[in-house]
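Here the complex is missing a single protein chain, while all its other protein chains stay put.
And now, chain A:
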Amino acid sequence: MHMTTRKRKRKRVVTPLHHPGTCIEPRNIQVGGNYLHTPPPSQRHLPKRLQPAMLALRSAGLRASIHCFRLTASSRLLSTLAILEHRQGKWNANSLSALTAATQLGSGVTAFIAGSDAAKMGAEAAKFKGVEKVLTVENEEYDKGLPENFAPLVVENVKEGGFTHVIAAHTAFGKNTMPRVAALLDVGQVSDIVGVESEDTFRRPIYAGNAIATIKSLDSFKVITVRPSAFDPAGPPAESNAAPIESGKDPKTTSQTAWVSEQISTSARPDLGSAARVVSGGRGLKDKENFDKVITPLADALGAAIGASRAAVDAGYADNALQVGQTGKIVAPELYVAVGISGAIQHLAGMKDSKTIVAINKDADAPIFQVADIGLVGDLFTTVPELTEKIKQ
C-alpha cells in the first residue's frame, strides 16, 4: 500500500527543468508549488562510499528504500549560493562574512552578485578564497535590494542551479529579503547564526543572546543569515583563485514597492558593524553636546567607531544607526569602551562578545561591570578626557 501510493505520487511529478535521460527517475523536490531538480547534472552521482550500499539494496529489491536513500544522498551533495552585497563599487564587509560561513558548510560555494556593477564586482569575487563559481546578474533594478524583486531573483537562481543552501549576512538587506526568499521556497529560515555545526545544524542566539540554541533544519533547502561579527569576512581577493563567472537567470520581476530616497550618515570613521574598536556612550553623557565633547575625542584617539546605547539614541545624543544592542547593531570588536552605560540586557546583547570590554561608570553596581574586563568607577567627565590624553601620548 505504502509503496504504491508513493510511486503514484512521484509519477505525477513533471518538471520543465528536468533533463530527460540524465537519470532513471526524476529527482525532484517540491518547493512552493514549483518543482526543482537537485542536484545539478554534474553532481548527480552518489558518493563512492555509498555505492556498495546502493547495490546491496538494489539486489534485495528494496526499491522504496532506494528512493529514500537517494533523497538522503542527494541532500548530501551540497552547493551553496552566497549572496554578496556591494554598493558603489565597494563590498559590504559584513556581507563577506556570509562567504566565510558558506565555506564552513563544506560545500561548493557560488558567489551571487546582482546590480548595475555586477560584472565588475563579479570579477573581484572570483578571486575570493573558497569561491568556486560566480553568478552575476547585471541589472540596475537590483541596486536598491528591494525584496519584492530580489527575492524572486534569488529563488530563480536557486532553482536553476540546484543549490541546497542560500546564505546571506544578517544585515539590513539580509533581514529584509531572506525571509521572503524562504517563504517563496516554502522552507524555514535560520536567522543570525553564530556557528555552523554541520550542513544542517547551526547555532544561533535567542532571548537577546542570553541563550544559544542549536537547531537542525529539516527542510530540503536551507535559507540562512549569518551574524557578521561571528565570522571573519572573507579575506582580500587572492590572485591565485580565479573562479569561472557566469550570468545568472534574471526573471525581471518588477517591484511593486518603489525606492524613494535615503539618508545614510557618512563619516570617515570605521563602520560600526565591522570596526576593530568601538567607543560607546550612554545616558550618563547627559546631552548631545557632552556626547560629542567626551566620546568623539576618545574615539579619534583610538581610531574607533562610535556607538551608543538605546537611551542615548532615544534622547537624541546620537544617531539611530549607532545603536548597539539586541535591536541595533551587534558588534564584537577587539576593544569596546562603554562610557556612561549601565548595561541593560538589551545592550549587552549587542556587545558582550567583544574581546576586551572597558567600562567607565560612576555607579559601582552597574551591571556593565559584570562583563567588563577593565572597570573604572568614576565620573566620566573627568576620567574620559584624562584617558584620551594618556592614550594620545
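Here are a few things to note about the model shown:
The rule is simple: a residue touches a chain if its C-beta (ideal position, glycine included) is under 8 Å from a C-beta of that chain, and two chains touch if they have at least 3 such contacts; residues count from 1.
To be clear about the criterion, contacts and distances are computed from a predicted model.
The subunit not displayed here is recorded in UniProt as "Probable electron transfer flavoprotein subunit beta", chosen from "Probable electron transfer flavoprotein subunit beta", "Ribonuclease H2 subunit B", "NADH dehydrogenase subunit 4L" or "Mediator of RNA polymerase II transcription subunit 17". Where chain A meets the chain that is not shown, the touching residues are 94, 144, 146-148, 151, 171-172, 175-184, 186-192, 201, 205-219, 256-265, 271, 273, 277, 302, 310, 313-314, 319-321, 326-327, 329, 334-335, 345-346, 352, 356-358, 364, 369-377, 383, 386-387, 390-391.
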